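Here is the structure we will look at, set down as structure tokens.
Every protein chain but one is kept in place in this view of the complex.
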Amino acid sequence: MSRAAGTTEAAADQDGPAATGTAHRISRRTPESTGGLVGFGLVTLALATLPWWDAEGALQTTLVTILLYLALAQMWNLLAGFAGLISIGQQMFVGVGVYSLLTIAEDWGVDPYLTVLLAGLVAAALSVPVALFAFRLSGGYFAIGTWVIAEVVRLLVSESDSLAGGDVRSLTRASLGGYSRDARDDITYWLALALAVGATAIVVLALRSRLGLALRAVRDSEQGARGLGVDVTRTRLVVWVVAAFWTGAIGAVVLLSSPSARADSAFSVLRWTALVIFVAVIGGVGSTTGPIIGVLVFWAIDEQLADAETWRFIVLGTVAAVMAILAPRGIYGLVHRWRPVQFFPVRRRLVGRGVGER
Amino acid sequence: MTWVNAVVQGVLLGGLFALFATGLSLAFGIMRFVNLAHGDLAVLAAFLAVSTTAALDVNPFVALLVIVPGFAFGGYVLQRHVFARTMGPDPLPSILVTFGLGVVIQNALLEHYSADSQGLDAGSIETGSVRLTDEIAVGWFPLLTLGVAVAVLVALQLVFSRTRAGRAFRATADDPAVARLMGIDDRRVHARIMAIAFATVAVAGVFLGIRQTFGPADGPAALLFGFEAVVIGGLGSLWGTLVGGMVLGVAQTVGNQVDVQYDVLSGTLYGHLIFLAVLALRPQGLLGRRERA
Partner (left out) sequence: MSALLEIVGVDAGYGDFQALFGIDLGVAEHETVAVIGANGAGKTTLLRMLAGLVEATAGSVRFAGEDLLAVPHHRRVDLGIALVPEGRHLFPSLTVEENLLVGAHARRPGAWDVDRVVDVFPLVGPLLRRPADVLSGGEQQAVAIGRALMANPSLLLLDEVSLGLAPVTVKGLYAALPAIIGEGTTVLIVEQDIGQALSVADRVVCLLEGRISLEGTPADLDRAQITAAYFGAGAA
């Protein structure tokens, strides 16, 4: 992915024919991107109908995890790959999602599926004061700073009497009472699918919007972006809050899909941030397709390692670290270098008579 | 236990945090490099000390003679051949590589040593203490830790201000391109700095292991405390790490009077809260100057 392209695109105005009436126009569409969108739609459709044709539900259970990881990886990708916010504190929003569900659905009796939305709102609300502290740091120190704040939230939840973070807690039959077991499994699966597809759509749409142009300008040169009148802090804050909302909602579905939770597991940096980073990096940070590739690799490796959790971290950690050096744009970057294809219509290109392909 | 005692113990504990912070501060100050594996490296050193003391039947202090040079060498080689390739205007590659390294170390330790807690036995120094008043007794080992931290900082201070190599370090920190014009190989300077950072974190890890029991998952906490000491003291300020470490130590012991002597890495919120307060009120740290524009 070329950096220079980002700035040229920033100069291009809008979609559609240029006002001057020449044969050139700005388009984001490529033949591959049309195919990519159609393919993405078909796969989404197939996945959405899975509960009817995967009768035993074995694939469905695995896919919930995979889809949640895809959603988390897209959000991390949005933060780090596009907004330059390299967070190692995303587990705080997953954990907040888990405990929002436990409190609002279990303790207060609100419908658990409605609460997924509320969990996102709680996480988004928390993310604003967090930004107040973390945005004072940059680069690697921002990364550790977010990690510290996630630790603080974990400790507060662990030691809170009302949240009982030190105990193993789960959603009881009472709060899930209105739904049959099968219906619960299916709804959880659809929620995971919606979060994954939605996360991908958010990244694609964010990049197509004015915000996307601002993000690229900021990523390419923070100073330059300021000069162009981009409010860097505000742009970052918007992305930060959106990612927190989505990650909080993912946290709620994490609890729906697992029997129980404790603060230590709900706020696990390894599970909810390290693995997510590895998925994003292996697939390709800074591209919309990368996390999809990454999560498939994650799935394939995980099948081989079965339940050996330490080996999962060792293998994925090593692969991610090596790729960060040898292929900083991940597998997507390697494919792209070999053959420049684009599956999502996110970058503007000049097309028309006499305009060479870039 | 009195407040005064808690403060005294906290100041002593600051020595350990300063040892954790020194390497982070150096790498950031000289080359703007943030090593997220720093804490896991400390824990790795402690585990290696367990194996060394068992294999050679020696005191952990003797094991330092093997582990510290080994770590320094490892830091030099890693910087030269791995970390150097991640350095540049984009912080992402270095964060990914060091974070990945930390996760791998942590899980490799878990796989090899199991999740059981380990300890290092340094003999009678661990339990001996001097009684200052009826209420306050100062342990020999915390005193030694603080002494070592101060000695390390004094030695680094002397190297930086008095020697040819130290001037080359500081010149490289100011402007690596111009330093090259003076015949300074900045890549070698960076490797030497990383060697020093690794050596100090190895000392920190072994001292942590003597002070308390530890497990493979303790690395991140060590990283966070070291980082907090750096930020509280002031980015890039060597003596700031000691001040930051002491502030952190006092926050821990005063805030948590019940288990002063025990697990300094677990559970206590107070250090984190002090860090956040400093970040909010004085982001340049206690001894730090504002960055030049």
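By written order: A and B. Residues from 1 in each chain.
As a convention for this text, a residue touches a chain if its C-beta (ideal position, glycine included) is under 8 Å from a C-beta of that chain, and two chains touch if they have at least 3 such contacts.
From a predicted model like this one, the values you see are computed outputs, not experimental measurements.
Chemist: Which chains here touch the chain that is missing from view?
Modeler: B
Chemist: Among B:Met87, B:Ala171 or B:Leu273, which residue is in contact with the omitted chain in the full complex?
Modeler: B:Ala171
Chemist: On chain B, where is the contact patch with the chain that was removed from view?
Modeler: Counting over the whole complex, chain B touches the hidden chain at residues 164, 167-168, 170-171, 173-175, 177-186, 292.
Assume only the chains that are shown with their structure count from here on.
Chemist: If you look only at chain B, which of its residues touch chain A in the complex?
Modeler: 28, 32-34, 36, 82, 85-86, 91-97, 99-101, 103-104, 106-108, 110-111, 220-221, 223-224, 227-228, 231, 235, 267, 269, 272-273, 275-276, 279-280, 283
Chemist: In the complex of these two chains, what residues of chain A are touching chain B?
Modeler: Residue positions touching the partner: 80, 86, 88, 132-133, 136-141, 143-145, 147-149, 151-152, 155-156, 158-159, 269-270, 274, 277-278, 281, 285, 310-311, 313-314, 317-318, 320-321, 324-325, 328.
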